[in-house]
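So, subunit A:
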Amino acid sequence: MKKVQLIMDSHALDLAITRITHQILERNRDLSRLGIVGMQTRGVYLARRIAKKLNEVEKTSSPKASRLTAGVLDVSFYRDDYRKTHKKPKVQVTDIPFDLNGMNVVLVDDVLFTGRTVRAALDALVDFGRPKTIQLAVIVDRGNRELPIQADYTGTVLKTLPNQAVKLSMQEHDGEDSLWLVEQEKGD
Partner candidate 1 sequence: MLKKPNGATIYPIDNSNPAGSLVIKGGRVIDPANRIDDTLVVAVKDGRIASVSRDVPKEFDKAKVIDAKGRWVVPGLMDMHVHLREPGREDKETIETGTQAAAAGGFTALACMPNTNPVLDEESKIRYVIQRSEGCTSRVFPIGAITKGSEGEELAPMGEMVRVGARAVSDDGKAVAKSNIMRNALNYSKSFNIPVICHCEDMVLSQKGHMNEGVVSTRMGVRGIPAIAEEIGVARDLLLAEYTGARIHIAHVSTAGSVRMIREAKKRGVKVTAETCPHYFTLIDADIGMYDTNKKMNPPLGTANDRQAVIEGLCDGTIDVIASDHAPHVSEEKDVEFDAASFGVAGLETSLGVVLTYLADKNLLMPADVVLKMSCNPNKILGVPGGTLSIGTAADITIVDPKAEWKVESQHFFSKARNTAFEGFPLKGFACCTILDGRVVFERTN
Partner candidate 2 sequence: MALSIRHLLGLDGVSREDITQILDTADSFHEVLEREIPVVPTLRGKTVVNLFYESSTRTRISFELAEKRLSASPVNFSVSTSSVSKGESLHDTIKNIEAMKIDMVVVRHGAAGVPYFLTQCTNAVIVNAGDGLHEHPTQALLDMMTIRRKVGRLEGLKVAIVGDIFHSRVARSNAWGMKTMGMKVVLCGPPTLLPQHPESLGVPVTDNLGEALDGADVVMLLRLQLERQSSGTFPSIREYRERFGLDLEKLSTLSKNVLIMHPGPINRGIELASNVADGPHSVILEQVTNGVAVRMAVLYLLGGGENA
């Protein structure tokens, strides 16, 4: 894959995450009933950043409010392509440190594409309990949906060609913050 176009640099990414954080807060006023869950792998770092920003905002308005911790979700066991052996990725940690019954859960992921990963996440979450609502936050929505799934909070919308993809890099995992549009090289 080769890089074609820089969609967001680290500053633009930070602005997007901040905007999404405020949008979440706008819709979910009661932080005690809000749960953030990041999807492995990069969704986890995004979720933690969102949780951190939510805590900062909340601290200024009510210093005694309890801190929000992001949960972590791996959906390997819920994928609908689990029968294809060659597609079996390494199973990672799932840890949801709060009871999500009656909570407003915001699922966080880096890219929304076909919608299948989110469908798997929905199945996983209802096995943990019965949330009041499940909302979806993504950095980039690249279209080409195969299931009727939509994001509630979107960083940016990008139409991609079949031979293209998007690559989100995050400081914690990849050493830098950026969002690139990438393309398959001939011979990839």
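A quick word on the picks: all candidates are chains of the complex that A comes from, given by their letters.
What we mean here is this: contacts are C-beta pairs under 8 Å (C-beta built on N, C-alpha and C of every residue); 3 or more make two chains touch, one makes a residue touch a chain; residues count from 1.
Here the structure is a predicted model, which means the values were calculated and not measured.
Participant: So subunit A is shown by itself and the numbered options are 1 or 2; which of them touches it within this complex?
Facilitator: Looking at every copy, the candidate touching subunit A is 2.
Participant: Would you pull the subunit A residues touching candidate 2 in the complex into a rising list?
Facilitator: Touching candidate 2 from subunit A are residues 74, 76-78, 82-86, 88-95, 123, 126-129.
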